[in-house]
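A single protein chain has been omitted; all remaining protein chains appear in their positions.
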Amino acid sequence: MKLDHTAKGVFTIAATPFLPDGAVDTASIDRMTDFYHSCGVSGITILGMMGEAPKLDADESFSIARQVVRRSTVPIVVGVSAPGFAAMRSLAQSVMDAGAAAVMIAPPPSLRTDDQIVSYFAQAVAAIGPDIPWVLQDYPLVLSVQMTPKVIRQIVTDNPSCVMLKHEDWPGLEKISTLRVFQRDGSLRPISILCGNGGLFLDFELERGADGAMTGYAFPDMLVDVVNFYAQGNRDTAHDLFDAHLPLMRYEQQQGIGLAVRKYVLQKRGAIAHDTQRAPAGKLTPAARAEIDYLLARLALRDPRAAFATSTQAAEPDLPSTSNRSRHV
Amino acid sequence: MKLDHTAKGVFTIAATPFLPDGAVDTASIDRMTDFYHSCGVSGITILGMMGEAPKLDADESFSIARQVVRRSTVPIVVGVSAPGFAAMRSLAQSVMDAGAAAVMIAPPPSLRTDDQIVSYFAQAVAAIGPDIPWVLQDYPLVLSVQMTPKVIRQIVTDNPSCVMLKHEDWPGLEKISTLRVFQRDGSLRPISILCGNGGLFLDFELERGADGAMTGYAFPDMLVDVVNFYAQGNRDTAHDLFDAHLPLMRYEQQQGIGLAVRKYVLQKRGAIAHDTQRAPAGKLTPAARAEIDYLLARLALRDPRAAFATSTQAAEPDLPSTSNRSRHV
Amino acid sequence: MKLDHTAKGVFTIAATPFLPDGAVDTASIDRMTDFYHSCGVSGITILGMMGEAPKLDADESFSIARQVVRRSTVPIVVGVSAPGFAAMRSLAQSVMDAGAAAVMIAPPPSLRTDDQIVSYFAQAVAAIGPDIPWVLQDYPLVLSVQMTPKVIRQIVTDNPSCVMLKHEDWPGLEKISTLRVFQRDGSLRPISILCGNGGLFLDFELERGADGAMTGYAFPDMLVDVVNFYAQGNRDTAHDLFDAHLPLMRYEQQQGIGLAVRKYVLQKRGAIAHDTQRAPAGKLTPAARAEIDYLLARLALRDPRAAFATSTQAAEPDLPSTSNRSRHV
Partner (left out) sequence: MKLDHTAKGVFTIAATPFLPDGAVDTASIDRMTDFYHSCGVSGITILGMMGEAPKLDADESFSIARQVVRRSTVPIVVGVSAPGFAAMRSLAQSVMDAGAAAVMIAPPPSLRTDDQIVSYFAQAVAAIGPDIPWVLQDYPLVLSVQMTPKVIRQIVTDNPSCVMLKHEDWPGLEKISTLRVFQRDGSLRPISILCGNGGLFLDFELERGADGAMTGYAFPDMLVDVVNFYAQGNRDTAHDLFDAHLPLMRYEQQQGIGLAVRKYVLQKRGAIAHDTQRAPAGKLTPAARAEIDYLLARLALRDPRAAFATSTQAAEPDLPSTSNRSRHV
């Protein structure tokens, strides 16, 4: 089933699990997919930056995508950003044939002017074909490409197959508001907006009009609950839960080592067997690991989902969950 | 009295207050200086980026520096970063003559290689003279200049007048640890390390060996308490207080509008009369102001210092303070 | 007399002469001004990047501008780019009061989107006032700011006081053509376009519609002749003269040491007493100086203006001049 503009909820950005020797850990791929399901996510995005996509060769990328698509019960979005359109087209067409719901495209860092950006996405769509739904990734902190709301509107208008914005501008709250104003005034057709940036502003992004989150924070079940609390009108509850996680989210959002933090926590949660990254990789020192453990221990006092493995004594849950499926064993 | 490597505690980065018409608000300069004193800061840094230094002309910069120096009972550090060494020398020498304790120098964004960076600071010291103590600012996120610990060691070794590092690398915890290892192995002389980045990692920076904070977060009194709790060995208490502020600190740390948030809160706290910025300025929309008010209201439930003006009902204080001077009226 | 859109010919970018100890060489300022007059230039631009403007303090900048304005018989354009609008306004207003014809403004390197660029220049004009004619500098190679022809048209349309474009995009020939098409189709009012980039493409820029050159190549008299040959319809002659200089122009156009080359040649031509630069400065090694001398000796075989000082035997002139004032003694 193809993705469309009505998509909402949490699309988790998936890690790519490796064995200690650097080979793809296919067993963990299934385990991780099941874990994400158990967290209540609405979709899974694979082969993004967090998925170490550039460190895979063409065959590996396709194999991973096919495996996740087959296992998953929710829509799969596949990152197909590439240095050129030939590689982008090859991957996009093969994963869609394999059952993916959409692809995601980030702009190359060399783009500067509004026209260059608009033109790049027109060429990308010409390359992959007009029938593949795609997600526009807007991540200036890492990609150095700045798209104004007007430019995003132009891209969405020019390309009917663009169905979702992965919003991770920083700061970005006003951008969401502006895009929603464009929709209300009729100058922009409806589009799904899911937010990245490690979820660091999800508490307010939802209020500004976002449809959910697309990020790889190691507690996607918390993100799901926050989205649900908002949907139910429980603003303060949503903030309470969010704030409890903020010290860890902030720690995870450090450029360069963020992925190491995520894989470390995902391993602790049992989602993957090893926290191995392929080179080049930011590494956690013993001091960093101890800091994460301390943050998890503090978090466990407020959210029982953090009270895994390391913690033998039961922590008193003080935060509600929107469902009973959030507790991952 | 000149600054030396034993400096510690909180050096707040001061705003520059303007009247609604854009003129320098000299009355607020005294008021703000007194406010910072009441927060228990160990020093004040003026004419930094947050101080809108590039928006002042040469005469204004000197006048502001002189006024703060005269009013203050704590050491004043003056930002003297400039596009060229002639302007840097003029300002550095005049503010030191007026009684400043040190100057602060940031590298220009064009520097790339290790040698270029080392060479730049040698030239800067040659320009201002070897007798002026100075603070090395390391802020790659904004300045695009990446200094490794080895490069910092080289700069400190080459220039005896360098007494402090304003650390705001991101991520930066390992950098602090590495520099302290250098000191312990005798390859680096003692240097004060105060941390910036909006204080967003202060909780762990202190544990890694930082001497305190140099940042402009609008609750410097909280930063002072966190530093003191750590010094007293109350790790969990420090984290409790820090975590209570993290939602607001995170909101304030948005590039481009962070200063608008700070001035808005400083005005609410009575530290300055107006939150005016000179152009170019990031502006707060009504939605953003409402979000800050909501964050302040939530914070007031845990820290009474946030229970000012806006709040009529008394909030129940649930966080201890290291002193009774922190409540600013 | 203020500059307007009818300006054409060669506006030379002036060096700033220093004594060996780094002080401003006021005697050489007059000498250099006279030299430029003798080259037949239509105007002189001072305090640009090549003029080492960022290395001057505020008082020095104004003194130099006043001296050149008093000495000159041609219009003077003054670079007023500054990190902030207060310093820009101070300098702009004082040099216009002293008799300058216009100011020149470059965008700060942080600008990215079309809207940011348009907005920056609106703020700059608000700062200096609407009555000061100004030159828009478009130099992406060094400034990292990319302005499309549409953005330039917007800036010119929004700001009636913008009278000239200093064009040094690279590649940039199509940009000139596009802007002239805009003028012909009525969407852009007339504007003077003078080209920089060391003159490296002047041969074709004139054919594309440029009004002349604004660059600091050490033989402005050659640039004047090339412009005149084109105006007279002598295309091949213009190219012959231009091509004879191209090996040296190319050598001079090396980023970082270009100014050292220019000052070295200007000193040889007697225009300034010393080739001193203030720090930071690219230096010429003995090997580089020998290469320049070799290029000058080769050039002297085709253009007698290069047969100065170093050469005692008269070289056979093989290239015509458009006037007899070009030979500087």
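A, B and C label the chains in the order they appear, each numbered from 1.
Here is the rule we go by: a residue touches a chain if its C-beta (ideal position, glycine included) is under 8 Å from a C-beta of that chain, and two chains touch if they have at least 3 such contacts.
Predicted model only: the values in this text are computed from it and were never measured.
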In the complete complex, the chain left out here touches which of the visible ones?
A, B, C
Using the document's definition of touch, tell me which of C:K2, C:R70, C:R184 or C:R250 contacts the absent chain.
C:R250
So which of C:L165, C:L200 or C:I272 would be touching the chain we can't see?
C:L200
Could you tell which one of B:H5, B:R71 or B:K150 touches the chain left off the display?
B:K150
Considering the whole complex, not just the chains shown, which residues of chain A touch the missing one?
52-58, 60, 82-87, 89-90, 109, 119-120, 123, 126-127, 278-280
Per the touch rule stated above, chain B touches the missing chain via residues 112-116, 146-148, 150-151
Listed in rising order, the chain C residues that touch the chain left out are 170-171, 173-174, 177, 200-201, 203-204, 207-208, 239, 243, 246-247, 250-251, 254-257, 285, 287-288, 291, 298
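Basically, only the chains that are shown with their structure count from here on.
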Most central chain by CA mean?
B
Can you tell me the C-alpha superposition angle of chain B onto chain C, nearest 5°?
180
Counting in whole Å, what is the centre-to-centre distance of chain A and chain B, each centre being its mean C-alpha position?
33
Contacts with 2+ other chains: residues of chain C:
none
